[in-house]
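Here it is, the structure in full.
Only a single protein chain was left out; the remaining protein chains are all shown in position.
The block that comes next holds chain A.
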């Protein structure tokens, strides 16, 4: 039976190292995909969990009407944890002071994600707790302690009830980034709502339900909920929020996806090269077997069994190494993040095994078919079946396979197409360049016998093989350069969002009379601050005289609609400004004209996200209801707003001639240092009606997430770099085996080791430098496109990689080549001859 022979041949081939490269390539593909996808999944899960803290749950449902009981009952049936919240404004009274507070009443399960930060007294230390106050107690934000002149333990009147002030409320996980609701926040137990009697029929309240559970439960529940969502109800998750965090998470995920795709491409290149090489090395044994009477069927069975065995072993090895690698990586990341990463599911196991299998089958198919077709006559004509050029079918199959693998991994056809098409273009350009370079080299008249002339002669002689090698070198270098540069750009961009010296405190509710004294106070105390913006609320009531019918999308994931819906259904904060704010860009129309700034007609510049939802066009007239007073404004421009900056942004900016038409308060931002704490207490005591919103913790939170994601990206990048290095090594190794014969001939003819070593060094140096240069140019062009299309970062060129590419390429490739040739040189000529035999 052929099986026994097949196993015998397999074990020998394995031991001789003939299968090592093909084994390594499949294992590399599997371990790359496994470690990348599981690390990515674990980090994504962790980030999602952390991000969920920002809404205190995984999803939330909001409305200004009470929810049906069934909404909650059903959520519990789907296995979700829930919490109820109610927002309303109510008067607080203590020590003869009366103030309007923003009350949030929560059930005991709040927050479902994240913690509430409190202090035992104003001078105490912050600490975190898992729930809100117990019935009968309230927690007040610091500002209220000053305005009401109370301390912990005192009693305040809230609506019709009396409550004991038990803690200082420092931060709730779901406190909004840019809420102008003030720092007069009150946290109350949901059970105490009736006691306050503040919520009556017709009261202005806001209901919110929080949900937490796994993605499947949440998706199942949403499936049930979706058909019955009402137009006044909003369902959202962390990604639906237009916040710096949401944008950063999106970018991080895109980067990780891109890195994974590149990892697959690199592993695929290694696999394609090694499968072809392995099959070519089997040409002689197969020709011999056929000559000795082996049937095609038996030979086919033997090699298919070999492929199955090596595939199985390498997949298992890849999974094992990948598992160890990702465990080490996750542990390492966990120590930095100070939190254990959640375990990944079964997807990385299945995905990486599938990719290993597809890799093995598709890249081996054509080389194996060629192998089965090797004529027995090769035993007499040794070069029969040798083809320097790669067959078109093999190329087509390889490209198709890479495309399918990328698609399977990403699940995104557009990203896959962009990357695939650009890679094809790179290959085409490289092939032409390499042929031109190698043929141009012929004209260089170099002294015979020198290492350089030998190097160039070798390059020319292998023009085709070199072109292929150059392409794979360049691809590997390109992918590595690309990711390194992209990583730096993304992180720089993130860091720019939270620059040193950015304001960390918002000051709101400043009356017109208070503007000058507060400005003076800031100057006296050396506090850096921003401009004072006039702020007022208004509701879009009509467009061109027609009352605006609110259109609400119920689709989850339609981000623009989701964001806009929230915006449309609430009263946005409006301002008037003379100059276009930083981070804004006019996309249509023009910024306020002289008529707008001086005339009677009021103009408005609208955030482009609202343009679609409201169905606005330039020249339309919007009617805004400000304190029930209608104000008509003509739309003269649409703006792109960079929500990624930690700066105040406005969906509508009116022309400066609005001044004096509506009552306003002012808003500013300042950068406060620790030494200003006392001054700020003074300021609050002097101006008790102003509110300060401390966004220091939000900035710190954003910075911590950025740091975490940067670390994750760095880790993933290092895996891809290792894959890239392995591809380069396997390429050099593959070509070196082919060079052995020449080395033997040159040695036999008396060439000195030094000449051969230097020739190889120069040859690889040239190859590496050309590959590196082309890789750098192509990476930079691809980066321009990718940064703008996928990452929304302003594209720019990176001249330093134009030098880094060729230098690192030449150094890396030549040092591996030199090391390997030097190793070969240590064997005597007879030993080398035997090996070739």
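To be clear about the criterion, a residue touches a chain if its C-beta (ideal position, glycine included) is under 8 Å from a C-beta of that chain, and two chains touch if they have at least 3 such contacts; residues count from 1.
Simple rule for what comes next: contacts and distances are computed from a predicted model.
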Omitted chain, identified by the protein name its UniProt record gives, among "Phosphonate-transporting ATPase", "Membrane protein", "M67 family metallopeptidase" or "histidine kinase": "Phosphonate-transporting ATPase"
Absent-chain contact - pick from A:380, A:393 or A:785: A:380
Residue among A:154, A:220 or A:284 touching the omitted chain: A:284
Touch criterion as defined above, residue of A:13, A:142 or A:489 at the omitted chain: A:13
Absent-chain interface as seen on chain A, which is shown: 1-2, 4-5, 8-9, 12-13, 16, 18, 284-285, 288-298, 375-377, 379-382, 834-835, 837
